[in-house]
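With one protein chain removed, the remaining protein chains of the complex are shown where they sit.
Moving on to chain A:
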Amino acid sequence: MESFFSRYRNALVLIAVLLAQTLGLAVQVRRTLPGQPDRGPVRLIRYWMVSLVAPPERVAHGTGSVSRSWWMNYVDMVHVRRQNRELQAEIDRMKLQEASLAEDALEGQRLKQLLDFKGKYVYQTVAAQVIGASGADQSRVLYIDKGSHDGIKADMPVITPDGIVGKTRDVFPHTSQVLMISDPASGAGVVLETTRIRGVLRGNAMGQPEIVNVMPDERIKAGEKVVTSGGDQIFPRGLPVGTVEKMVDDPDHEPMQDVLIKPGANLAQLEEVLVVTSTGDQMPKQDQKDLDQAELDNMQQRASDILAERLPSRVDPNAPPLEQQGATSDNLADVTRPMRPLQALHPDRYSPDETPPAADLTPGAHSPDVSSGKNVAPMSAAQMPAAKPRGPKLVPSDGSVPPPHRTPATVLPGTGAPKTAATPRTTVAPRTPAAVPKTTTAPRTVTAPRTTTPVQVAPKPSAPKPGAPKSGAPKAAAPVKHKGPEIVPSDGSTPPPHKTAPATPQGAL
């Protein structure tokens, strides 16, 4: 017996070592029961190893960061000015987008409250630097320089602005292990943004994230965005994950397919990440503040738009005429300016602002043909528009400030009164005489005020309110002094000298 052990001592030792480790594997790998965590406490050997390896890695990473920072902040400044200009332009563009989206966001908030929808918002994050990796192909984990002393716990989401990265796994005092979404052991609930197909995201054997066990669907196209669904109770809902790359058959689960995902975050070159340490059901104060500011900007934008329409004098008199600028009405169109219907070539009784107020019409009388001037019934002096507005005031149903009244082309049948010239339009109103014919020949100002806005008839006002917005109904203002209506700015500023177009004989149209 002694000779057997001495003869096969080496092999026996090897077998003993392998057996011990295999038993160790069997103890560590166990089936997770429902309601239990998927792993036990951190093994002491892991703690020791991380404590030994992490400090040198932290020092090496810090040294490298200082070197890079010194190079990038003091030496490599070649394109900074150009980038700064581009970024500033992008900020301005995004401000406009944010303002336009703020209303939708607020509406979404209200709907969520109505439905008692419990959303998850990111309250607090901890920025961390990535200092190490596992060093093995089969284990997609990272090490960050923040641990339990920084408020980090296990199963906290780790994200970047471009997309999610993974979740914290083992947490040490000053270091944490992050299991990336490209690891086969990971899992995250995701949803395709357009098709709203839900699934579970995990890494495949090649280290690429994929949504597993998806029913074949022709609607899934490459490039579709993928966001978190919030169903895993770890990642808040709506965080970007990546884009669909392609669909492949799942050999283990026919006829299911797997959707390969190109992650939004660059998982191979991560420098800094954010650990979400706190989430909640209410929108964070800062986000709410930003949203309110965006809504305020949006309102200011609309108010300035309306004001610009109402005050044609708010045009820089020193500005060069349109012809010199080479501008046309098309390229002047701003994305922030609301669209308006084109003016009819041949206005008739149905054209907005072409019909006299109902109060001025005689029951049974033939309505005048405004386009040709024929069949014009004579109107008495009492029926002529007076200083007091008599038409019904049109008030938009949404309570917004109605657009200004656009000097209706009031035809005074029978009187031969010249048609009131259109007030030149706001920003394109040139002051040079050469530009006048252009604006008068294209009298966009006589167009009806935003016929797309639903209106309702309000009670007839007893007296015109000074500074009140002019309604869409035609009404003549102070006809005693001059023929055309006078536009009074609501802000009390001095109106510009009223310009009238040359008198057009009735029926000339």
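Operating definition for what follows: contacts are C-beta pairs under 8 Å (C-beta built on N, C-alpha and C of every residue); 3 or more make two chains touch, one makes a residue touch a chain; residues count from 1.
FYI, contacts and distances are computed from a predicted model.
A chain of this complex does not appear here, and its UniProt-recorded name among "Oxidoreductase", "ABC transporter permease", "Rod shape-determining protein MreD" or "Pyruvate dehydrogenase E1 component alpha subunit" is "Rod shape-determining protein MreD". Touching the chain that is not shown, out of A:99, A:126, A:141 or A:158: A:141 (per the contact rule at the top).
Looking at chain A, the residues touching the absent chain are 9-11, 13-14, 17-18, 21-22, 24-25, 28-29, 43, 45-46, 48-50, 52-53, 56-57, 60-61, 64, 130-139, 141-143, 169, 177, 179, 183-185, 204-206, 268-270.
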